[in-house]
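Every protein chain but one is kept in place in this view of the complex.
Let's look at subunit A:
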Amino acid sequence: MQNIRQAATDAFHRLGLKQRHLGYEELGDGSYGETPQPHWFHTLQVRRLRVHRGRSNSDPLGGKSFQQEFQWNTGLQFGTATSYLNLEKLGEGTYATVYKGISRINGHLVALKVIRMKTEEGVPFTAIREASLLKGLKHANIVLLHDIIHTRESLTFVFEYVQTDLAQYMTQHPGGLNPYNVRIFMFQLLRGLSYIHGHRILHRDLKPQNLLISYLGELKLADFGLARSKSIPCQTYSAEVVTLWYRPPDVLLGSTDYSTALDIWGAGCIFIEMLQGAPAFPGVAEVFEQLQKIWAVLGVPTEETWPGVSQLPNYKPEWFLPCKPKQFRDVWKRLAQLPFKTEDLAMQMLLAIPRERISAQNALQHPYFNTLPHPLMQLRDTVSVFKVPGVRLEPEPRDIFSPTRRMKSSLVPLAKCW
């Protein structure tokens, strides 16, 4: 207890003279674990090759004798590196690299997320949060953490292997997805969110790259590195959490007491993106531009339309061009072609005032989902929606892999590899 000296350094930290840890700024867009956006074409190539490769699983090892290396061994233990075999690199992020692998214990495919240890701070806090939160979650729409391997140099999380993610899926099927499939994806997304929100957890980093899609069409929330268990009382969280495109206006305006409504906004943006085939509020690096994009649709809020908005740190109405609220169907044309309840759900999810945004649990009850088979509503947490008879993906209108042929379901051929 080096009281005074300590208190002094502490005060300096608080004044921001010396930063203790990088915080979220660096991680804001650090889509670790997932392939960064510019490389999508490369990734698609890899995936396409794999389709043609058929059953020859030995290829990824680059000519090594697969039979000798790979034997299922019941004597192997969880938690040791030798129990898994790396097959190929799937992606690299700021603090982790993801490999596809195979478990030598039971032959399951796995995703190995190898986290580099930092000599200065030990195990990264994102890894600690992700592991400790995922340990407590068991749900069909949350990615499953099988195992953790901890060595001196690195930390490896062993996840279930899921074939693709929503970002890649949308790249493969440009111009908007089949509205029927959107409904199934949306239902699963909201189901997962409802579950984690009921467990006091906010995801805080929703984006298509973090929504994994299996060959059947199962959607799984992944990448909980920025998520945290909700505490009481809510602490002021860092404002720099969600990737800008999916960030709600209240957080952009500098509000820090955000809650479950944060994830709902992100889900609403993804909803529009799936229907429209393009991001809802795309493409800027700066907070004010992002806000301008949102105001262009919702209108610039005033103290009358949003009580308390003028108290938020970044609220500077004179900086914004005056905008009138618009109909969603005029902005996103696909909505005009669909029944009104689609637009209605989108509007309830994309409300500017956080406390008025619909909750995930209520959204699942929205008439938009009425056309889905009824047993979906009573599923147990761990049961996938595709266990319900009659639920399956429909063919997407467009597929860049087979532009001429109408695909039955684009992902089915992938499934045959394993």
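One rule holds for everything that comes next: a residue touches a chain if its C-beta (ideal position, glycine included) is under 8 Å from a C-beta of that chain, and two chains touch if they have at least 3 such contacts; residues count from 1.
Please note the rule applied: contacts and distances are computed from a predicted model.
Think of the chain that is not pictured: of "Mediator of RNA polymerase II transcription subunit 18", "Cyclin N-terminal domain-containing protein 2", "General vesicular transport factor p115" or "Ras-related protein Rab-31", UniProt labels it "Cyclin N-terminal domain-containing protein 2". For the chain left out of this panel, the touching residue among A:Glu88, A:Glu121, A:Glu289 or A:Asp330 is A:Glu121.
The missing chain, though absent from the display, is touched by one residue of A:Thr97, A:Gln188, A:Gln209 or A:Thr260; that residue is A:Thr260. Residue in contact with the omitted chain (choice from A:Lys89, A:Arg116, A:Arg129 or A:Arg392): A:Arg129. Contact between subunit A and the unshown chain involves residues 1-3, 6-7, 9-10, 13, 20-21, 23, 78-79, 106, 108, 119-123, 125, 128-129, 131-133, 135-136, 138, 140, 144-148, 150, 152, 160, 194, 197-200, 214, 216, 218, 229-238, 257, 259-261, 354-355, 357, 359, 361-362, 365, 367, 369-370, 374-375, 377-384.
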